[in-house]
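Heads up, the thing below is written out as structure tokens.
One protein chain is absent from this view; the other protein chains keep their places.
Chain naming follows the written order as A and B, and within any one chain the residues start at number 1.
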Amino acid sequence: MAIFFLRRALTLFATLVATSIIVFLVLEVIPGDPAAVMLGVNAQADTLAALRAEMGLDLPATERYFNWTLGLLQGDMGNSYTYGVPVSELVAERVVVSLPLALMAIVLSTVIAIPVGVLAAARHNKPTDLGVMGVSQIAVAIPNFWFAILLILLFAVKLQWFSAGGFAGWENGFWGALKSLLLPAVALALPQAAILARVTRSSVLEIMGEDYIRTARAKGLGKSSALWRHGVRNALIPVITIMGLQFSFLLAGTIIIENVFYLPGLGRLIFQAIAQRDLIVVKDLIVLLAGTVVVVNFIVDMLYAVLDPRLRGGGHG
Amino acid sequence: MALLSVENLSVHIGPAHILKDVSFSMEKGETLGFVGESGCGKSITAMAIMGLLTEQATVSGRIVFDGQDLLTLDDRAMCKIRGLRIAMVFQEPMTALNPVKSIGFQIAEGMRLHLGLGRAEAERRVVSLLDRVGLPAPRFSPDLYPHQLSGGQRQRVVIAMTMACGPDILIADEPTTALDVTIQARILDLIAEVVEQDGMGLMMITHDLGVVAQTTDNLAVMYAGAMVEHGTTQAVFSSLSHPYTRGLFGAMPHLESHGDLAPGALLPTIPGSVPQPSEKISGCIFAGRCERAQDQCKVAPPTLTKNDGGHQVACFNPWGVVA
Partner (left out) sequence: MGEIFKKGLGNRSFVIGGVVTIIFILIAGISLLWTPYPFDEMTIASKLKTPSGDHWLGTDHFGRDVFSMMMVGARNSIVVSLVAVSIGAGFGIPLGALAAARGGWVDEAVMRFNDFTFAFPALLSAVMITALAGPGAVNSIIAIGIFNVPVFARITRGAALPIWKREYIMAARVSGKGPVQISIEHVIPNIASVLIVQATIQFALAIIAEAGLSYLGLGTQPPNPSWGKMLSEAQTFMFLAPHLALFPGMAIALMVLGLNLLGDGLRDVLDPRLRRQR
């Protein structure tokens, strides 16, 4: 078990390093002169020089890379060019919006999708099942930002229950802030929930046909008893894979959704930074986000080992 | 009164008539073998008794166990019979166990469910059960997982599971078919031992006549969903009354009956092939391939009748009768 963990941890580390190198290469080395990119064609020579000095562009690339990564590990991400404040401050400000949003979306989609998937499998080929499949087929086809706009149209414009965008701010009251995250979370959750429901359903269906369920029934367990006691853990395994994969799509989703709802989160920050060509911010944020995805995948891998003893090593005796 | 009495059991799945009017009975502690080729309905009979047929199956007839017709029971009532009074071992040991639960858990589960045992008591019994099936401590602990065991060992665990609640009847559906030949004999010995020690009835389903010879006192031969011969194993083997039984026996490589065949000679086979379950055949189901078929065989199906040898044959013109 320990070896398994170590190997995975090493892979994690290697992937993180590789990610940071690629981001660094793409955003600092390949453009040739990042400062020129940031300031644009009409930049004045002295502003250019000043920026170059500030970014330490006179140092060789490898040294810059190490300075950057070491800084990251210590929480120092440099200063944003456009905002003039440390990037870490910006991140701290924005993460309190994006993180709750992402969590809400995950919780919403899981809470809806998994029971629905199990239900559909239990009522295989009956109207409930076909209904679930049909709805999820449509839900998967709907782009989440359009769904968001539709939600706004209905709940904000027509019914006026919610505002059409903007974040109320945590300091202005917990529920107010939560309310402004609700519609965005629903929009994010929709396509994820649809995919998750389908995967849950097919996973449970497969389990239902397994021999060990038959054995459990032969022992005297009732139909749903057998499925719950023996099937759930096995069925969860592919479901968790998908949830892990979904995470990176979720991140991409927050970028768009935050823009639709004008939420001051990390996604919006990336977007604004690009518009303003603030490469420093972009670099840091991308590495941060990509790194998060890698870490999440690692956690998913670890979860497997917990769920499935076959992965913990030790062949047959 | 017989412990188990199956009367006119018929099973339809869609247009297919899978089991045709099967009747037999089992006494307490009786060992009964069911032989026939794949698809002849032997497994379906077992599943019907256990109440584990697919939902699309229509069943008619009676299955009387200890005075109760099992076919009238709902699933909850059947759950109290399964595992506790009638237990079953299936063919595939590699997939019969849940890979994510320990073998101890899976063996104890039935006991905790039916006998209401507490954790400690159940654990103790699990250890002694494992010992009885040839998986002694300390090498084999209840905390092991199925993937840590070989096929033969897993089948032993399954047998332990079936013994756990002391059932009256053990149904074994091809328990050794998926195992190595060397392991087969040991598992069969184990089953025979367990059945005898605990006074259980045994329904041994197999296509292998050798297995039947080793483990059963009585024998039923199935063909295309119908029972064609039924008697003591010895009687059936020595008389081979039904033409199908004789053909089956003849087709098995067997030193005694084939030892005098010239080298290069072919093993005898039964000409033709098994009819599809959805085919409607009037008359004897085997008539199309039977070398002893007569006109009456094509008109109406024969029923199991006692012949001189003391066992039952469903044939108008069986072997051993002076025609």
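The working rule: a contact is a pair of C-beta atoms (placed from the backbone, for glycine too) under 8 Å apart; a residue touches a chain by one contact, two chains touch by 3 or more.
Model, not experiment: these values are computed from the prediction.
The chain we do not see here touches A in the full complex.
Looking at A:Met77, A:Ile195 or A:Ala216, the residue that reaches the missing chain in the full complex is A:Ile195. When the full complex is taken into account, the listed residue touching the unshown chain is A:Thr15, out of A:Thr15, A:Thr82, A:Thr128 or A:Ser163. Of the candidate positions A:Val96, A:Ile255 or A:Ala305, contact with the unshown chain belongs to A:Ile255. If you put the missing chain back, the residues of chain A touching it would be 14-15, 18-19, 22-23, 26-27, 30-31, 37, 133, 137-138, 140-143, 145-147, 149-150, 152-153, 157, 164, 195, 198-199, 201-202, 205, 245, 248-249, 251-252, 255-256, 259-260, 270-271, 273-274, 277, 279, 282, 286, 289-290, 293-294, 297.
In this text, only the chains that are shown with their structure count from here on.
Spacing of chain A relative to chain B, judged by their CA centroids, is 54 angstrom. Residues of chain B that touch chain A in their complex: 50, 52, 75-76, 79-84, 87-88, 90, 92, 95-101, 106, 109-110, 113-114, 139-140, 144-145, 147-150, 153, 158, 161.
Of all residues in chain A, those touching chain B in their complex are 210-212, 214-223, 229-230, 233-234, 307-310, 314-317.
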